[in-house]
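Omission of a single protein chain aside, the complex is shown with its protein chains in their original locations.
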Amino acid sequence: MPTTTWNRHHVLSLADFTAAEYDTVLQTAASFQEVLSRRTKKVPTLQGQVVANLFFEPSTRTRSSFELAAKRLSADTLNFAASTSSMTKGETILDTAKTYLAMGTDIMVIRHREAGVPNAIAAEMDRLGVKVSVLNAGDGQHEHPSQALLDLFTICTLIDPNHPRLELLKDKKIAIVGDILHSRVARSNIWSLTASGAQVHLAAPPTLLPKLFAEYVLEESGGERAGEAEEAGGEEVVSISPSSQILNRQLFLHWQLEPALQDADFVMTLRLQKERMTAHLLPSLREYHQMFGITRAKLQLCKPNVKVLHPGPVNRGVEISSELMDDPEFSLIQSQVTSGVAVRMALLYLLGSGKASGI
Amino acid sequence: MPTTTWNRHHVLSLADFTAAEYDTVLQTAASFQEVLSRRTKKVPTLQGQVVANLFFEPSTRTRSSFELAAKRLSADTLNFAASTSSMTKGETILDTAKTYLAMGTDIMVIRHREAGVPNAIAAEMDRLGVKVSVLNAGDGQHEHPSQALLDLFTICTLIDPNHPRLELLKDKKIAIVGDILHSRVARSNIWSLTASGAQVHLAAPPTLLPKLFAEYVLEESGGERAGEAEEAGGEEVVSISPSSQILNRQLFLHWQLEPALQDADFVMTLRLQKERMTAHLLPSLREYHQMFGITRAKLQLCKPNVKVLHPGPVNRGVEISSELMDDPEFSLIQSQVTSGVAVRMALLYLLGSGKASGI
Partner (left out) sequence: MPTTTWNRHHVLSLADFTAAEYDTVLQTAASFQEVLSRRTKKVPTLQGQVVANLFFEPSTRTRSSFELAAKRLSADTLNFAASTSSMTKGETILDTAKTYLAMGTDIMVIRHREAGVPNAIAAEMDRLGVKVSVLNAGDGQHEHPSQALLDLFTICTLIDPNHPRLELLKDKKIAIVGDILHSRVARSNIWSLTASGAQVHLAAPPTLLPKLFAEYVLEESGGERAGEAEEAGGEEVVSISPSSQILNRQLFLHWQLEPALQDADFVMTLRLQKERMTAHLLPSLREYHQMFGITRAKLQLCKPNVKVLHPGPVNRGVEISSELMDDPEFSLIQSQVTSGVAVRMALLYLLGSGKASGI
C-alpha cells in the first residue's frame, strides 16, 4: 500500500480533489488490482467494519461492485434498498442514515435520485462529531466520483500498468460524448480529467449541452473562467484556466461530434436515458446514433490507438455500435468494470483505515 | 459472558419471562456492547451456524439490525423476503419454515403480519423434535420481544452502564404514549417493565386504548387482576397485582397525557400508523400531536432528567416534535438503535450457544 497521507474523510465530489489525492487512489487501486489477480482475492483490512450500501435509487451494477469491494476487504455489508424501506413510512433520509450510524456503520455508500443527498448526510455526520465516512455512489445529476476514478484508473493503467498516475494524461485529448447535461458521470469526469492536464472535449446536441454548461461547472468549484466562449459554425469552444490550484484546466464544448473525435486518444461515451426522448430533447434514437453514436468508421478521425469507454449499461446501437462495443481492440468497457472493484476497494480502504487507531 | 443458565429455546413473548432471564439478557448484551466499541466488532461465537431472517412482513430497520447482529457473531445469514418468495406459489408458512429448517438453519428470526405465526412455527419445530430456535421479530399486534428488551437495556444502561439489571427500574415511573391498542411494541414493553417493578402508565385516546385492554393483556398470561378499574373524569386507572411469580405488576391506564407524564422518569412513544386515520380512529395528525405528541414543553411535567424513547421510524411532528427528537439531552432514540444490535447479539448468542455441545 502507498504510504501517502490521506486526510479526506468523505468522498462526495471530485471538484476539490488534489493531484496527490488522485495519485493516492490510483496507486492504492493498483495494489488491489494485484490482489484481485490472485486466487484468493481477499484481504483482512476492514475485518469487523461495516459498510452499508444505502441505495435510495435502485442499481445492480454499482451496488454489486461496492458490495464485492467491501467483501474483499473482509468488511461486513448491509444492503438497504429504498423499495422495501421505511422511507415510505415517513422517516427522513437523515433519520435513515442516523439509524445506520447508530447500528455501528463505519462507511455509508449512498446513491440517491436527488443531487446533494450524500453531502447532506456527510454534513450531518460531521455535525454529530462521529467518525463515519460517506461515499457518494451517484447523486442526481451532480457527481459519481467512484465512476470517474475508475475511468481514470482504467486509462492510466493502460498507459502505465505498474505506476498509474495523473500526469500520464497530460495533453492527451479525451472526448466525452452524449448526454452531458444530465450526466453525473460526465461531471465527475470533467473534474478528474481536466485536473490531469488532459484536453477534455465535450460533444453533444445543444439540448444536452447548453452554452452555459461550463460556467455552471466552474461556478460550483469557485474556479475562474479565464477564456472566452467563441462561437463558430454551431460550435462553442470554451477554454478555461486556471480553475484550480493544480493545473490549467482545458475544457472545450462542441455541438458536433467530429471536432471532438479529431485526434482523440480516448472517447468516453455516456448512457442515454430513454426518457430524454419523451422529454423532446432528442429527435429519435436512430438519428442520435447517426449523429453522436460511436462506430468504427467514426473512430477513423481519432488517433490510431484510440480506446472507447462507457460507464454501462450500454444501449447497444445507440451510444455505441454493438460491433464496436464487443471489439477488444477498441473497447475498454470490461476493463472499466474490473477497475471498478479495485478502485472501490481503494476508496473503502482509504476511508476505512483512516479511522483506524492502530494502522 | 455471564455464566447464568439459560434454558429458553425460543423467544416468542415476554409474558412468561423470569427476572433471571431478563438479567441474563441484559448482562449478555452489556458484554456485546463492549465488543461493539472495539475497532473489530466481531466475535467467532456462531461461526458455521445459520441465522435465517424470514421477514414475511417487510422491514429494513429490524432486519438490518438482526442481520448485523448475526454477522458480528460470525454466523452465516439468509434473508427471505416475502415479496419474491414462493408464498405466492401456494406453499404454507410452515412449509417455508420447514424448508429453511431442512437447509440447516439454526435460528429463525420471524416477522409476520399475523399474530401467532412465530409461535406456530416454534410449536412445529418442537413437534418435529429439532433443535432450531425461533425468535419473534414482531408478529401482528401481539409482541415484539427484542424491541422491548432493547428498550429495557437502553434504560438500564443509562442508570448503571456497567451492570444493567431489572431491579434498577423498581418504582420508576414510565409512560407509554400512543397507539397502545395496535402496538406489539407496547405489549412486550408492558411485560418487561411491569416485571421490573416499575409503574407503567399507558396514555392514549380511548379509541387506541380500550377500557378492557389491561384485562386482555392479563388474560393472555393467566395473571390475576387484583385491582379494580376506577373511572374518573375521562380517565381509567387500573392497578394490577400480582400478575406473575416475580413482582407486583403496576399498570395504569389514562385517556389523557398529563397524568401519565406527571413525574415520569421515562416516556416511551409509539409509532402511529397513518392508516389509523382512514379507519376513523383519530381526528387528524395535527390534533393528535396537540393532545398526545411529546414536546419539550410537555416534558416540564416529568422529572427533570426524563428521557424519551421511540421504536422508530418516527413520524416527525406527530408522535414527537422534530426538535425534541434531535435533542440528545432528552432523546434516547439513537441509543435504542445501538442497543438493538447488542441485545439481538445477546439473544442469538443465548439461543445459539444453548445448542452447542462444547461450550
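Going by the order they are written in, the chains are A and B; count residues from 1 in each one.
Keep this in mind: contacts are C-beta pairs under 8 Å (C-beta built on N, C-alpha and C of every residue); 3 or more make two chains touch, one makes a residue touch a chain.
Worth saying up front: this structure is predicted, and the values here are computed from it rather than measured.
Listed residues B:Thr18, B:Ser31, B:Thr99 or B:Gln256: the one in touch with the omitted chain is B:Thr99. Contact with the omitted chain, checked across A:Ser64, A:Gln141, A:Thr295 or A:Ser353, is made by A:Ser64. Even with one chain removed from view, chain A keeps its contact list with that chain: residues 36, 38-42, 58-61, 64-65, 67-68, 71-72, 81, 83, 271, 274, 312-316, 318, 334-338, 340-341. Taking the whole complex into account, chain B touches the unshown chain at residues 47-50, 76, 78, 80-81, 84-86, 89-92, 95-96, 98-104, 356-358.
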